[in-house]
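Removed from the display is one protein chain of the complex; every other protein chain stays in position.
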Amino acid sequence: MIKKIWPLILIVSVALILVFVTGLIIAIAITNGGDKNPETLPNPAETIETEPVSAANSILVLGDSIGFGVGDEPDKGIGKRYAALIDPDNTITVANLSVSGAISADLAALVAAPENAAFISAADLVIISIGGNDLSRLQYQDALSLDVTFQETLNRYQESLEATISRIRALNPEAQIALIGLYNPYPDQDPQKSQKLFEWNYQTQLIAAADNKTAYIPTDEAFKYHLQTYLATDQFHPSSIGYQVIAETLDRILNGID
Amino acid sequence: MLNLIRNEVTKLLLKKKLILIIGLLIIFITLLSYGQQYTYEKNIDRFENLSGAGTYDWKSLASQRLNDLEKRLDSPYIPADGIASIEIEIKQLRYFIDNDINPITPSAAKFSVDFVEQGISLLIPLIIVILAADLVSGEFSTGTIKVLLTRAVPRWKILLSKLIALLLMTTLVVLIMGLLATLISYLFFGQWGFDEPVATGFRLIDGQLNADAVILVSRFEYTILIYSLTWYVAIVIAALTLLISIIVDNTVSAIGVLMAALIGGQFLQFFLSDWPIVKFFFVTNLDLTRYLTGSYQPIPGMSLNFSIITLGIWGLLALLLGFQIFSRKDVLV
Partner (left out) sequence: METPVLKVTNLSKTIKKKEIIKDISFQLNKGEVLGFLGPNGAGKSTTLRMLVGLSRPSAGTISICGHGIGDDFVQAMSHVGCIIEGPDLYEYLSGYKNLELLGAMSPQVTRAAIDEAIALVGMEKRIHDKVSIYSMGMKQRIGLAQALIHQPDLLILDEPTNGLDPQGIHEFREIVKSLAKDTGISVLISSHLISEVQLMCDRVCIINQGIIVRDGAVTEMLSTGEIVWVLNNPYHGQKILSEQFQLDARITAQNELIAATDLEILPIINAALISSGLELKTVTTKNTTLEELFLSLTNQKTIQ
């Protein structure tokens, strides 16, 4: 029996060894990224063609997917909705430099990049939504490691956010800044994690308090009881209504009720 | 030499080891496939309850996401390093929408990769240990080593034939693992999913996951890549097992030593991850597939190249030492 299948075993395994060795080499090549090198990537500045208009009322949105407006109707988002609220005539320009998936360190890098300086110095209002990705990427095993990694992440977030604000202030001492707070899309989860969210928002408020033209815009209180309607179908990003609520909160805090 | 190798393969096959291994794999794979199917159905239920619409409409979500991404690509404000990853996500989404496949649907191809990704640092090494632990020590325990070594064949040839036989059988075991994982999970999921595009090629630069060099490959190609890495790990484990099998003279101790090394190594990695020497330990380097997925950040300074070289050195040293010991050993059983 063995005698008969022996040639088959030999051929199959030798052929497979060749396949696997090839696969291994390709895998190594792929992870080494061929000859692409991060240093030789085209400079991002080249892709920017339109210069921001320095209108009297100019809004700049920075941050992550919520800043970008993921989950909202096309071409809306916090910035556009807020502009529509305060200025029905549509004279305000809204620039949006948000990047889906950005964390606070990405934002600090973005505002530090010279090609974005023009946007920042031209803005009258800078809306920043950041931190959600820092927090949701937290990896932990147990309560202890949650505490440790949370503290580390929070420290890094604070540093990045402070760097971001001081950079904006350096370019534009007069602009109003608004920091959008985080809401909890998964209230049924681990109460421990919810508590971390409060602590996070509290630290954001402290940073906002340190600068007299920086406002903290809370969202959790508004979202808490209306997740069904305020969240988009992905159960994570705000829905159109959710964005409208954030824009109105922003309006009420910055402008008060007439 | 070919005769000697055939002898060793015959012994491995007739010892019914392979049947034990196949049995174990069938049990594991069946349980895991069932578990994944169950989780998937629960998730779908949850989505449907939450959306309240009755049916979970992934397609409109995916289309919306696709629109967003495309619009973002048109925006002049996107940093260049983001463009590549957006393009990849767009291609993936297009594929799912065009082929009417829900991206979260489990498929046989996905399962066969998940299975080895999960198993690569413990289950697969253990299976190779089962295969290889008694290769030499078993001959010592039964005394048959005396019959082998008193033939007109030099000792190194005996060991080399065992090594090659083990290499062939390990390769077959990896193949069997892939086939079983694919076939059994297909029975549960009813989806092959081999032509679906997968993103791979993540790199760690300065401790940050870098997606510049990410490329799209078909799931079939991806599966081959993952199994190639698995095979490499299996070969290194086989070499180490062979060494232990030569040193300890009896099969039970050989299995014990290797299990202790594998499980102890995981502990070491967990508790001492700040200690730089840990990254040179072989157990720490077993999880090669994570470098392709870019899902997990190991100890700083580790990369696929590093792990492959480290494992290779462990394997070669084990073989060198094994041959030395085997050709000098006095047989006193």
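The first chain written gets the first letter, and so on, giving A and B; residue counts start at 1 in each chain.
Following the convention adopted for this analysis, a contact is a pair of C-beta atoms (placed from the backbone, for glycine too) under 8 Å apart; a residue touches a chain by one contact, two chains touch by 3 or more.
Keep in mind the model is a prediction, meaning the values are calculated, not measured.
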Can you list the shown chains that the absent chain is in touch with? B
Of B:Leu14, B:Ile104 or B:Ile313, which residue touches the hidden chain? B:Leu14
Tell me which of B:Pro103, B:Pro154, B:Pro276 or B:Gly301 is the one touching the absent chain. B:Pro154
Omitted-chain footprint on subunit B covers residues 3-4, 6-7, 10-11, 14-16, 142-154, 328, 330-332
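Definition applied: only the chains that are shown with their structure count from here on.
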Counting only Cα atoms for the centres, state how far subunit A is from subunit B in Å. 34
Using the touch rule from the top, collect the residues of subunit A that touch subunit B in their complex. 2, 6, 9-10, 12-14, 16-17, 19-24, 26-28, 30-34, 36, 38, 41-44, 46-50, 68, 70, 74-75, 95-97, 99-100, 110, 113, 228, 233-235
Given the complex, residues on subunit B that touch subunit A span 6, 9-10, 13-14, 50-52, 57, 60-61, 64-65, 67-68, 71-72, 75-82, 167-169, 171-172, 174-175, 200-203, 205, 210, 212-213, 215, 224-225, 227-229, 231-232, 291-292, 303-305, 308
